[in-house]
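The other protein chains are all here in position, but one chain of the complex has been omitted.
Chains here go by letter, A, B and C, matching the order in which they are written, and residues are numbered from 1 within each.
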């Protein structure tokens, strides 16, 4: 049984060995369930080291769970959440945001995965009109679904605009480590310090087995979140085995090593692709994804050997993801396949 | 940092070492996410060995997730789910069943944790009346929340009655292994063969790290379940690490060893308690829990050393749970504490 | 085509002629939709005359709409609503409360339709436990579903207890006029002044065509209610035609005349039934309903001529409702039928 090494998604990767060791370490005897254990307490402390005190951190199972429940905590059902058309929230969560929060998603087109205050402004006209949902949260993704990374200033602008208009700023940080590695910054510089109110912090895609976190930088927003998490079916009974993964991930620089490696592999992959004239890279490579136009006649050949997602049938544009365990050999093999495809 | 060995819940236990080994075994390279991997395929085959073919198995994270989404798959929001007053569904899921399915729970009192066709019958009068929710599912728990175990005949009677009246039978099997060990039967004898339609199959409480399964014995009921699971935020990206736990758990007799041990420890604990005249056991000890009346003046002393749940303030009745990793020494220590408490 | 005069329900009655005249009066030319019209402004003023200033009144279509949306405005989905087992909320709204608020209903048995602080107290133990829904609202019905009427002191006790424990008090006043007529009190004496926070105020059952109101005595609770009403599909476009009914109903004593008459007819009906030894009245007749045990052999004969609801198959107990347009002749005819049934 051979694994299928490729570039379909960073969640095709495995568990970093240090994470698995950490799980083993927590496997000692009996501990209270549902997070009332020292491993969870310790993991929360580690988050505080990164983000500062006076915050609330809750562990959940999936990125969808983190996004949806974080948003549910701060919305009423007649409110709306603004995001890009291509946001994971809008496209890849099978309607869970609408279904679980009851809110409407208001979407804006984007070329590079980012949104700006200009995108949000038109929605403000709906305030006070009972026939329209009421704007409540702006949700941005960092790194974006197109692999680009918001600069702190870009985030600050949105945050200030949001707060001035009574809105909150949510960040989907499923790939936040890749963004931090690219920016070469501490997490808090482009989240809490930039005005983000609620953060979905991703672990799974960057070397953990299972585990995402919802972080509230304003504890007033999270007073009742424990009930929302339980009702949202995201409360782990043996939580210590998720918590200890986060502790290992964040207490040293494992998160950073992993993200740096994935980003580096993306840059390497992009560099090789640029040498193939038939292919065209469509987005800046700032994190761990590469978006490439490959003409249909070549693409079909490559797809026989590799599975990956066709991002846009127009082009067609494909998405290639690297991960913490991508090897240079994986890239060589793939480039080799592409080169053969375009030559014949 | 010492673990708190005790009897608060079977989910205070750890991971069985063989389960952890299995996770490690699946940690090889890249595999497709979301269950499109050989470990998941293999785990499903193992379920088929236990339950027969022509079924649908889906893995989720929690017992609440398994119950709620399994029920959602077979209900419309104007229907009702009938269960006991003390069902986990009714008491311990923070309203997730109502919230996520939109249904009403109709509850009946129970003395021993079980329900019967007599309990269901009165609800049938609501059929056809638009002012009332429409009966749709009977949900029973095996082993029950009081540690008792339904016999196959009891289940068959409910199933036949349910089916004759257009109802489905759901079983919350969070502790199904403990029931099977007690009955000394194959799983299917008291589930599929007894007429159960939807089964929540528990892994976490019996030695797994994370993992529950929803099993549909009638594939017509599950045609759209994959969307329900995703929208219900219970689709694991690195699913192989849940699947491989189930494979290890069920391919040999690990599930049975673990359950037998937990049950044995409960019987041992009960035997010791019976020797303490101040204490009174209130339920038959058929799985891995012991319910005991301990007079308040003694109870307070014991609670200084041990945490466990007071099931009923009247009595008061406490619940003691054993698990796959309970040791005889744990029981000795506890009994010692109780004896000291009642002596002074 | 003959109408079926009987005692099935007070909503089998028609429209009081003065109400219809009022609708005609509002049928002048164009007025802004959705309540931004002088008829609505005037109707709200009339409510303020009854209940005092500093309140919010919203008109909706049905009693279910009033109850469910009023409760939705003050609850989060992980909270619970406490009411009697026989509350309209629990029995007759097809699960709308759970479905639309997302909350769990916690019910208590009742003999006379009322609940007391003793009923609520056990639920307080759930505060703070994330596995349980959090108590939030006590909902009582005035007059109760059994035709009895809470005295102001009874309501005050519940309100004080509720407020001391961080709970709100909701009153389902579908038949509030009948209660006020019985108590011979102003509405506010047993609602606002007794501590009620949210009131469903009924019009339809007492002579209006269509129209119920949700009243918030604390405007902090209703700041966002206009969105909840619209999203809850209860915002009338030509609202003036509902508003003007309320204005007519409440500006003079039409509501009181109607309710007094209905109550009087119930007492008359009860007096006649008491003379029939085979029948037994089971509840105090304090508003416009009479609950009677009629042995099955007689009941079947009566049902051939009259439709009404069998409240409880045990007895059986039937429910007879009078209304603003019940005539003494209706009672004579019915009593005649009953007497014949028991004689043969």
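The rule we apply is simple: a residue touches a chain if its C-beta (ideal position, glycine included) is under 8 Å from a C-beta of that chain, and two chains touch if they have at least 3 such contacts.
Keep in mind it's a predicted model, so treat the numbers as computed, not measured.
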Selected from C:77, C:231, C:263 or C:287 as touching the chain missing from the view: C:231
Chain not shown: contacting residue from B:226, B:305 or B:339: B:226
Subunit B, residues in touch with the chain not shown (by the definition above): 34, 76-78, 130-131, 133-134, 224, 226-231, 235
Interface with the unshown chain - residue positions in subunit A: 77-78, 80, 91-95, 98-99, 102-105, 125, 130-133, 313
Absent-chain interface as seen on subunit C, which is shown: 1-6, 8-9, 11-15, 17, 20, 23-24, 26-33, 38, 61-65, 68-69, 93-96, 99-100, 204-205, 209-210, 227, 230-238, 241-242, 307, 323, 325
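Methods note: only the chains that are shown with their structure count from here on.
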Maximum centroid distance from subunit B, chain identifier (CA atoms): C
Rounded Å distance, subunit B centre to subunit C centre (Cα mean): 41
Separation of mean Cα positions, subunit B and subunit A [Å, integer]: 33
Of all residues in subunit B, the ones touching two or more other chains: 93-95, 99
